[in-house]
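Right, one structure below, let's go through it.
Removed: one protein chain of the complex. Kept in place: all other protein chains.
In this document, chain identifiers A, B and C correspond to the written order of the chains, with residue numbering beginning at 1 in each.
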Amino acid sequence: MLEIFGDFHEEQDESKEFLMIGFSPGSTSLQQRWRNNGLSADFLADYMITFFPSDENDPSTLEREEELKGAVAYIANELLENAMKFNDFSFESHVSLQVHLYTDHLTLMVSNNLPIENVLGFKSFIHELLNTPSDELYIRQIERADDDESGTTSGLGLLTMIDDYNAKLGWKFETIQQHPEIIVVTTMVQLSF
Amino acid sequence: MVQIFGECNNDPLKSQEYLRLRFSPSSAPLQLRWRNNGLSADFLADYLITFFPSEENDPQSCEKEAELKGAVSYIANELLENAMKFNGSTSNVPIKLELMLYSDHLILCVSNHLPSENIAGFQSFIHELLNTEPQDLYVRQIERADQDDNMTTSGLGLLTMIDDYNAKLGWKFESILQEKADNIIQKGFISRFLNKIASLVSSQSQRAKLTVVTTMVQLSI
Amino acid sequence: MKITTNDYSIKYDTETATISWQGFMRLNGKEYDPILQLLNQVIDLEPPIITLNLQGLEALNSSGISMLGRFVFSLAKKKKIQLIVQGDKKIIWQRKWVINFQRLMPSLLLEWK
Partner (left out) sequence: MEIITEEYSIKYDVATATITWQGIMRLNGKEYAPLTTLLNDVMAQEPTQITFNLQGLKALNSSGITMLGRFVFGLQKKKTIQLLMQGSKDIAWQKKSVKNFQRLMPKLQFEWA
């Protein structure tokens, strides 16, 4: 079974450059490998920036490059943090992160196993995200975080992508196995430049 | 068809920790993306080090960490440089780099498309590498480079892995169809489906045979 | 004589006949040509001793090692110039490599930091 929410499409062939990273499900604690999220996000951003040769004598291109690099590093880190936090490590599967580059935009995608008990809650948050004015949702999320000391704030990360970075977001929920049921969720972020 | 040389475990045991990178085959000039080899190698080494928490107060463990990091970044960079240099520009086979971590060793694997005209030469160098004293081969490679200004020094990179880092090397040469190569790029099932239809419709002759070479480096830790 | 980029630099000091290397050098084969040229110019000056200070060169790929090897090899053939290599054991590739240069030129002098 396959369900799509928001702006989601399969990668097109005209993606000239791409990079995919697959991470092991992880025998080490999340704490120990947490640092690797930022490391991977910075690498992805650094890697992509190679394909935007900026003109050293033109400060505006350098500025644009820095901005894009910052956006990719922020978004990739948020996507990875969420995937690592919510991934169901009881299955043999990996978390994957990919970036595809097109002439006027790029896409970032992360896939992970979502535990069955979290599927409904996540879908209802997606619905809220796609149908609530961002000002309102922003304040709502901070209030929620205030009530919830455990601080699983994935919501704010997705909201900032849309609201602060003008990204388009989409999700694919795919049932890849029935017994026991395994659901892989892929989050796609499109960023124009 | 599959051919194996050296110490190449065709189906390595599942490792608990791994990192896989897939790179698009070069559409940007090699010059432009060259910097990404070092960047990727350093990332791999940095990533790996997370799994070796060293005691800050223990200089020995810090030194061991620095040594492992240096070895992995050197070897991964050499493997990627070779893969990018030799990957056939006409294929759409992605270049893959994989790091697998085990309790007492690690494996670095790179695979790329090798144009058919380069296969015989590469296999004969592998033979030389596996059957010559490193010292002799080292001097021989420098002399060769001295005579040939267009040198492609992949040979020295592989030799240093064996001689300086005590790595075990192996290779797998595998023939695949271009159509299968397409599928190596993980795609969603819709485009996979469309591809399958396209390949059923297209004639046999459009499916070119390609050789993919995998270089496997084993390093004790 | 010097070559300076964002990633690395090479400087030749005429007075001490020392070539100092700094940074990360992972060039594509042919990109080493200007560096080889600089090294050949230094050989042409025929100083009695040339010192290579590699202590600041943190990374070098095998194409770079090959270039250095060729330089050492040509000095060994010339037999007129003494070579001193200054390395840092903390930099892995140097610990491994500087010893290999002695295979090409047994009279090479090694100084560790």
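Rule of thumb we're sticking to: a residue touches a chain if its C-beta (ideal position, glycine included) is under 8 Å from a C-beta of that chain, and two chains touch if they have at least 3 such contacts.
What you see is a predicted model, and the numbers here were worked out from it, not measured in a lab.
Give me the visible chains that the unshown chain touches, in label order.
Contacts of the omitted chain with visible chains: A.
Among the options A:20, A:48 or A:73, which residue touches the chain absent from this view?
Final answer for the missing-chain contact: A:73.
For subunit A, which residues touch the unseen chain?
30-31, 34, 37-38, 66-67, 69-71, 73-74, 77-78, 81, 85, 135, 138-139, 141-143, 145-146, 150-154, 156-157, 160, 163-165
Operating definition for what follows: only the chains that are shown with their structure count from here on.
Using the average of all C-alpha atoms in each chain as its centre, how far is it in Å between subunit A and subunit B?
28
Provide the C-alpha centroid distance between subunit A and subunit C, rounded to the nearest whole angstrom.
From the centre of subunit A to the centre of subunit C is 46 Å.
Of all residues in subunit C, which are in touch with two or more distinct other chains?
Correct list: empty.
What positions in subunit A touch 2 or more of the other chains?
Expected reply: no residues.
Where on subunit A is subunit B touching in the complex?
Going through subunit A, the ones touching subunit B are 2, 10-11, 13, 15-24, 26-28, 32-33, 35-36, 39-40, 43, 46-47, 50-51, 53, 94, 96, 172.
Residue numbers of subunit B touching subunit C in their complex, please.
Subunit B reaches subunit C through residues 30-31, 34, 37-38, 66-67, 70-71, 73-74, 77-78, 81, 85, 135, 138-139, 141-143, 145-146, 151-154, 156-157, 160, 163-165.
Can you list the subunit C residues touching subunit B in their complex?
Against subunit B, the touching part of subunit C is residues 24, 26-29, 59, 61-63, 65-66, 69-70, 73-74, 90-93, 96-97, 100, 103-104.
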